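Yeah, one chain of the complex is gone here, protein chain that is, but the others are all in their spots.
Going by the order they are written in, the chains are A, B and C; count residues from 1 in each one.
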Amino acid sequence: MRLLDELFRSKAVEKAISDETCLVRMLEVEAALANALASSELIPTAAARQIESCCNLNSIDAAALSAGAKRSGNIAIPLVNQLTRSVAAKNVEAAKFVHWGATSQDIIDTALVLQAREVLHLILDDLEQSCSALRRLTESHRNTLMPGRTWMQHALPITFGMKTAYMLSALHRQSRRLQDVLTSISVLQFGGAAGTLAALGDKGPAVAEEMAQRLGLSVPSTPWHSHRDRLAELAAALGVLAGSFGKIARDIALLSQTEIAEVSESQEDGRGTSSTMPQKSNPVFCAAILANSFRVPGLVSTVLAAMAQEHERGLGGWHAEWETIPEILSLAGGAAERAAELLAGLEVHPERMRANLEITHGLIFAEAVSMTLGRKIGKSAAHQLVARAVKESRSQRRNLSDVLHEHEEVSRHISAKELQDLFDPHKYLGSTHTFIDRVLAECAEPVGASHGAH
Amino acid sequence: MRLLDELFRSKAVEKAISDETCLVRMLEVEAALANALASSELIPTAAARQIESCCNLNSIDAAALSAGAKRSGNIAIPLVNQLTRSVAAKNVEAAKFVHWGATSQDIIDTALVLQAREVLHLILDDLEQSCSALRRLTESHRNTLMPGRTWMQHALPITFGMKTAYMLSALHRQSRRLQDVLTSISVLQFGGAAGTLAALGDKGPAVAEEMAQRLGLSVPSTPWHSHRDRLAELAAALGVLAGSFGKIARDIALLSQTEIAEVSESQEDGRGTSSTMPQKSNPVFCAAILANSFRVPGLVSTVLAAMAQEHERGLGGWHAEWETIPEILSLAGGAAERAAELLAGLEVHPERMRANLEITHGLIFAEAVSMTLGRKIGKSAAHQLVARAVKESRSQRRNLSDVLHEHEEVSRHISAKELQDLFDPHKYLGSTHTFIDRVLAECAEPVGASHGAH
Amino acid sequence: MRLLDELFRSKAVEKAISDETCLVRMLEVEAALANALASSELIPTAAARQIESCCNLNSIDAAALSAGAKRSGNIAIPLVNQLTRSVAAKNVEAAKFVHWGATSQDIIDTALVLQAREVLHLILDDLEQSCSALRRLTESHRNTLMPGRTWMQHALPITFGMKTAYMLSALHRQSRRLQDVLTSISVLQFGGAAGTLAALGDKGPAVAEEMAQRLGLSVPSTPWHSHRDRLAELAAALGVLAGSFGKIARDIALLSQTEIAEVSESQEDGRGTSSTMPQKSNPVFCAAILANSFRVPGLVSTVLAAMAQEHERGLGGWHAEWETIPEILSLAGGAAERAAELLAGLEVHPERMRANLEITHGLIFAEAVSMTLGRKIGKSAAHQLVARAVKESRSQRRNLSDVLHEHEEVSRHISAKELQDLFDPHKYLGSTHTFIDRVLAECAEPVGASHGAH
Partner (left out) sequence: MRLLDELFRSKAVEKAISDETCLVRMLEVEAALANALASSELIPTAAARQIESCCNLNSIDAAALSAGAKRSGNIAIPLVNQLTRSVAAKNVEAAKFVHWGATSQDIIDTALVLQAREVLHLILDDLEQSCSALRRLTESHRNTLMPGRTWMQHALPITFGMKTAYMLSALHRQSRRLQDVLTSISVLQFGGAAGTLAALGDKGPAVAEEMAQRLGLSVPSTPWHSHRDRLAELAAALGVLAGSFGKIARDIALLSQTEIAEVSESQEDGRGTSSTMPQKSNPVFCAAILANSFRVPGLVSTVLAAMAQEHERGLGGWHAEWETIPEILSLAGGAAERAAELLAGLEVHPERMRANLEITHGLIFAEAVSMTLGRKIGKSAAHQLVARAVKESRSQRRNLSDVLHEHEEVSRHISAKELQDLFDPHKYLGSTHTFIDRVLAECAEPVGASHGAH
């Protein structure tokens, strides 16, 4: 394991995309191919059985593969060579039929699909953990008042539950998107050397059907060796996902600032301590999630830029995907796991939220007054009047309600009681609760419920 | 119009995203808002009518808007100011209710959604043009033999119709993706200053419903001011689309090389001539499409990286989208139009394809022999035997079939007739026709058929 | 002018890269070429004079150029055609020699170099404005105490002048970098159709020398049609520059938050007002700078990815640069101008800085105590002891100094006076003033001083 893996990554995801798992998946594809060929009577059933029995890591000398990859330009060729030798050691006849009719890319791409599928399931599970935490926070804090902030300035009162509901809604959409991508990428790659399956005569489709069934994949209408839109779609969807995590982490980091202190990361296990400053409590998981969300967009652009792959199978573009797509899966997966942990342990400080709401001495209610007054004297005139009062309030360090209370044109249109109400944040929440209810209703059930056993 | 617009862009798309259209869409949103407010009896119907009647470019001094945008940080604030003055000039009372309850971002985002929707329809139309051309090419050239190429080297025989069928299949998937995105982005943005619709009391949802209906949009469960996943999904989908166009243009450019010359761009209207070289016929549209496909990935990464928008409405990230998303629409739209023109006028040279197929004196059939022989002596042994024959064929400049014909172990397993057949490309196409048939069946109908009137 | 230009861009830069200026620069290159050819006696001097006299926008129908660019794949071909016709109208003989020996790319690249040079000078001027403002701020606020923040949490006391000195130092480095890039990109492009200057026999180098001298450029050792490293270096340097501006804008935006309020943007001319909230004062220029700094990295990646241009002159990669490099110049130039304005008008609130320093009741001095104590009992033990005191201070809402004062092990090692001193921020600034002095010394003179008249 690399030094920063626990910080940035998820162990389960790393396992799913490790070199070792990659080889296992490639061998699974070779086994499925052998069995499918036997089903179509293209190779002897005994040969298929023999091949399948060798399709495991015992047959493989991983160290030698890397040198082979430098020679051949991919990992499948040396793997097939080793597998063939391993089968031959048991049964020379069976060894004739290893990798029959396939091309390296069939194996590599299908193995990648299998890995991506597993990672998507893991991410969906972590997303559901985040959603679950956000549901709890939304329910607990639907009435917890805090300043809404726009342009990083106080705007209007909101509730913390509304903030988390909007996050929940975004992650729920992400779950749906990933479900769609899961379907669209779960396709077999099988085309032979040039996408014609020439070596199988007219039995190509039957073999493909059988292989796909064995691997739990669907059969696309054609091979897609140099049409990479499905993988690009996967990368792009994970880019969008990472962006949503980045938004959440950014907000939590901002709310955790010393002067604001409305939430804080769990400090369990000494999380967030500094090497030199005893008072520090750094938002470590926010940093990790933000880092990952910074890193994915550039990788997505790489996958998109690599799509212009030449002719029937490309040069360089395909190779650029090999480590990039797993890296996207890894960083998105790490962000998903870190986010689930962050949200599960998030500490909320309603009293600080309330205190911050009042830090401007009523200025956050300026719009409420302006709108009410606007109904009487017009939006524009009201806006200007209140803006002047805001200035006065600031320079005199008095509460805006007091300043307005003394203002003749205000009292002409707004009674003292009315004015007092305008400075009651609970009365200026508009549709907050409607929005919260909608989100809770639509996100009651995990999207992931349908993604089933895996 | 900018100097390079005709080369890189589509006039219709440029119109849809022009500054002028942007203002028109924003004014449409203001009109829909006024009418919806009147429906909910929040403002007088007469005021709404007056506002609506001013919601056109006659009310607007575009030159003054830019200075206003520098002051306010967005274009909606000066626009609303001008609109208010324009309404006030007709009816002071009505002017009170301009932009009532909305925030700038409600207007800007919804206008962007309307523009994106129009561009997606235009792109879907151009995609259908490309698909239509590809269907024709596939039908005409399903039997036109040519070399399949992998790693930019001859691999196996394919047909040109197979190549175009795979392109068709990819563009068909892209159409489906854009249809999905069209649905997911066609949502209203309406949340007021901090996403609570506070200024509308409990009538926010009703107003939103009415606005959305008037604009032909759906109502999302919550405002999405700082949750930009839908727009990021749009950008990402266009990135994937541009990648598919890049792949097609790359292939055509490669096939157009002087030594290969299997296809050429239409030279209608003197397209592709050089300033100094009379013999030149440059693949101009390929260059334009490739250029656009190079440019979109970086822009997509910008949109993804800008997703971490602060709190209820962000600072900088939102601003980074304003020109970037239209630029993505523009470049993708330009690529779509140029691709439709390129494919419609593509000249195919079957005789060159056939000549190139034979340029290696039979080496392209090496796999065919190897597989057949492999059934007898094992894949690995056959591979090695044929590889040796390939070397001989190269050094002696003789046809591979002649070399093999003389080879004892070959003749032991393969008859002269059989060997001859192995060098017949029509007999080594495997599932080519099945794949073509599948694509033609699945792409018989334009996906766009359902995207209807717009 | 586009609607958002005043917000995001600089008028002077926009002028330098406008379509119109681009044409003017291309015509200047054609004129320099004609004169240089005449100097080498390759064309008649009278012809060169006639060509030069037509090298102005009067000869050009810009509207027709765009259609020509779609046909030819670049703007130089139709421009040369128009210029030739225009010369021919005056002197048929002279018209024979328009664009003699050059290729389109010679003209387009050299014109781009001229434009980039002008923009770099403009940016250097704006950088010097920023540096000047930062020097003033540094001098004024070298003793203005404020909380230093790491991980967005209070760390140790610093001074605002130190913060601005570090910014100054960074911008000073950027100036030096741009000066270097200015030198490295100020090279002529002149190679003819394939980089051999074949059409000029053996006089190519002499013509190049003369052209370069007329244009104020240097002559590179070879043409560089498809080796784009100098332009990529330009793009990359502007990417690094934009990043520094983004850092500055990010810090100012964070310091402007309602709860922190240590600085604020100038509100001159009503900058930063909201459409609905009268109390708002949005950091508009921070938003614009951040937006530009978000947008440049993706564009830089486009230029880098486009470097793999084919053979002697490429297809697609070159085309991808045409609008991307000017866009990078534009966004970097806009950020530079906005930053100069932002820093010149920045309002600093020392009393808020001081208040925030004390907001944690002494926790910000935890390191000071820990280090002093560490000298006695070891860093690790001291760290733990102080960390416990921090906890106590927090839970009891007492000043850390009071808590520590009562602590036996502390008083054993640190006297009351010493302890008091440890909570004096002026005494815990370390090398702050040394660092400030160094920066002021090294940045006393504008780097730009040497970039001279332009």
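We adopt the following convention: a residue touches a chain if its C-beta (ideal position, glycine included) is under 8 Å from a C-beta of that chain, and two chains touch if they have at least 3 such contacts.
Keep in mind that this is a model prediction, so the values were computed, not measured.
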Hidden-chain contact residue, picked from the options A:Ser244, A:Asn282, A:Ser380 or A:Ser401: A:Asn282
Touching residue (missing chain; options A:Ser40, A:Ser86 or A:Ser104): A:Ser104
Residue of C:Ala48, C:Leu120, C:Ala170 or C:Val390 in touch with the missing chain, whole complex considered: C:Ala170
Hidden partner chain, touching residue among C:Lys70, C:Arg228 or C:Arg352: C:Arg228
Touch list for chain C against the chain that is not drawn: 73, 84, 88, 92-93, 95-101, 103, 148-152, 155-158, 162-163, 165-167, 169-170, 173-174, 177, 180, 192-202, 204-205, 221-230, 232-233, 236-237, 239-240, 242-244, 246-247, 249-251, 254, 290, 293-294, 296-298, 300-302, 304-305, 307-315, 367-368, 371, 374-375, 377-381, 428-432, 434-435, 438-439, 442
Touch list for chain B against the chain that is not drawn: 147, 149-156, 253-254, 256-260, 273-274, 276-283, 287, 297-298, 301, 305, 356, 359-360, 363-364, 366-367, 370-371, 383-384, 386-387, 389-390, 400
Residue numbers in chain A that touch the chain omitted from display: 1-8, 19, 22-23, 62-63, 65-67, 69-77, 80, 99, 102-104, 192-193, 199, 249-250, 253, 269-277, 282-284, 286-295, 297-302, 305-306, 315-317, 319-320, 322-324
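In the analysis below, only the chains that are shown with their structure count from here on.
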Chains linked by the largest number of contacting C-beta pairs: A-B
Same-residue or different-residue interface between chain B and chain C, half as cut-off: same
Length of the line joining the C-alpha centres of chain A and chain B, rounded to whole Å: 24
Chain B-chain C separation of Cα centroids, rounded to whole Å: 32
Of all residues in chain A, the ones touching two or more other chains: 149-152, 155-156, 254, 297-298, 301, 305, 367, 371
